[in-house]
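The structure's right below; bear with me while I get my questions together.
We show some of the complex, not the whole, and keep each chain where it was.
For clarity, chains are labelled A and B in written order, and residue numbers in each chain start from 1.
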Amino acid sequence: MLHTIRKIGVLTSGGDAPGMNAAIRAVVRTCAFHDIKCYGIYRGYEGMIEGDFIEMDARSVKSIINKGGTILKSARSKEFRTKEGRAKAYEQLTKAGIDAFVVIGGDGSFTGAMVFNQEFNFPVMGIPGTIDNDIYGTSHTLGYDTALNTVVDAIDKIRDTASSHNRLFFIEVMGRDVGHIALNVGIAGGAEEILIPEEDLGLDRLVESLRRSKKSGKTSSIVVVAEGDKIGKSVFELKDYVDQNMEGYDVRVSVLGHMQRGGSPSCFDRVFASRMGVKAVENLLIGKSNYMVGMKNDVIELTPFDQAVKGKSKINKELLRVSDIMSI
Amino acid sequence: MLHTIRKIGVLTSGGDAPGMNAAIRAVVRTCAFHDIKCYGIYRGYEGMIEGDFIEMDARSVKSIINKGGTILKSARSKEFRTKEGRAKAYEQLTKAGIDAFVVIGGDGSFTGAMVFNQEFNFPVMGIPGTIDNDIYGTSHTLGYDTALNTVVDAIDKIRDTASSHNRLFFIEVMGRDVGHIALNVGIAGGAEEILIPEEDLGLDRLVESLRRSKKSGKTSSIVVVAEGDKIGKSVFELKDYVDQNMEGYDVRVSVLGHMQRGGSPSCFDRVFASRMGVKAVENLLIGKSNYMVGMKNDVIELTPFDQAVKGKSKINKELLRVSDIMSI
């Protein structure tokens, strides 16, 4: 027997990402379009456990499509990882009459939703919101495109000063487990080398590459380093190594940090969020549950949660080769 | 028998688009990577006919990946549409020892290349560079993603003033034949209605929709209009019509114009340009000719010129529905 959905909850969970507000808006308005009530759940699963809900109508989400962050706030919840925590959450949802929810977040958030669904047979849908693009089953995650542009803009600025002073810069960008951001901004920022979690370039080859580029007449260079780069050294350690093993370079370091998560979402992310919000709600309404909405070949499609959380998205090896050729 | 390629020419043709410089850089550096000489051809086919060439090495394209416009300049050439013009061009290329070229431009430019290839058996490759995204055989054209962000940024600014004054704005965006830009920026900019060449909304339904939105409590509205909208009215005529047929709206018009073509390319467009430049040169080197490089399902692939120039890319009808739901 199908649930008949009358009230849908929406929450943002885990690290925030640009476009989350656009997705909230899309969920709320699609509910309004189908005459379904919609409730915002504050601070992710924390707020779900506490019953921190607010009713949202179509007008309540005006002027947020272009705002970074999330108006519903986000959090990581330890309590929701316990059976007791989830039971409390279920109680709160039931009390409020919410009979399905859409969670916007990363794979941790989806795992939570999946377990919750199993325990309470509660309809859930996920929208992948994280700048890292590290989720299996979707070519893009929400916020990734915006973050790429934010990082490239910062690299362009650093390049101004790098090339004015003939400097070598190590720039650390986000990406603990996957190198998507590093790989793309490295190409787009004209980086000499790109260090990512998936490939171990090795310190020797790095130094060799920098020597070669210096010999070829380049007077300044940028090396983009993902947080979780395989060499396993921080940008500060990399700087020290190069200082000790190369001459003639003034080496500097820049850690871009949290600004990568903020900012007004790109056109792509706003449209992507809107499409996913529609898809999530309309699939709940026809009785589907336990899926992540995502994009495959430019089409919005569903992937079962258990598949989405098992895999990691793979980097495109073609890009490594493009980067090598471009940095000649 | 295959040509053995020793010198490749590269030109930009037709309307300029952000990312053209990144594509030029990619062609030049891929040539350098394979020890092939590369020549820049100025002002599109005009410069080809005049022999306005310049040798380009890897260093000559430094610091251009983030620049809008095209350092090779662009033009539309009437003379190249004549047999005599093309014969002159062939002579110039031959004299300079150029034995293949990559043209970055739109379908008109590809038609020129295709005819030239037929007449002189001259190896040619095309890279789709136009903000309109109107080319068959590729999900994206170079510059399209950047233009979307430029337009959305402008709409965000107009919305600030629109909502401060409870105004209705008609905003004209580029797109004579296809509504891709209008459709995407309309959703991303939170437009009330979107008028595109592919669908005739009709004046009555437009006014009806605006009345409904006013009644629903919206105090300001934005209508995005593609240059070639099906209603066949300019934004100024639309304003007049609404002025005469609706009360209570202060109606304004904004024509975004040529700024849509400029600006530093987005991360996507820079990476896309780099990938296509590699693909174009390496396929010429293995004897391929007469193809447009493009993207299908996130993969860089080739489409024969005759297919690319015959079709037009189609808008995604799903987006019309998403727009309808979002503007509730």
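As a convention for this text, contacts are C-beta pairs under 8 Å (C-beta built on N, C-alpha and C of every residue); 3 or more make two chains touch, one makes a residue touch a chain.
Quick caveat: nothing in here was measured; it's all calculated off a predicted structure.
Count of copies in the whole complex in this file: 4, from one repeated sequence with 2 chains shown in place.
In the analysis below, only the chains that are shown with their structure count from here on.
For this pair, chain A with chain B, the centres built from the Cα atoms lie 28 Å apart. Chain B contributes residues 25-26, 29-30, 32-33, 58-59, 62-63, 65-66, 139, 145, 148-149, 151-152, 156, 159, 163, 184-185, 187-190, 216-218, 264, 266-268, 270-271, 274-275, 278, 297-298, 300, 316, 318-319, 321-322, 325-326, 328 to its touches with chain A in the complex.
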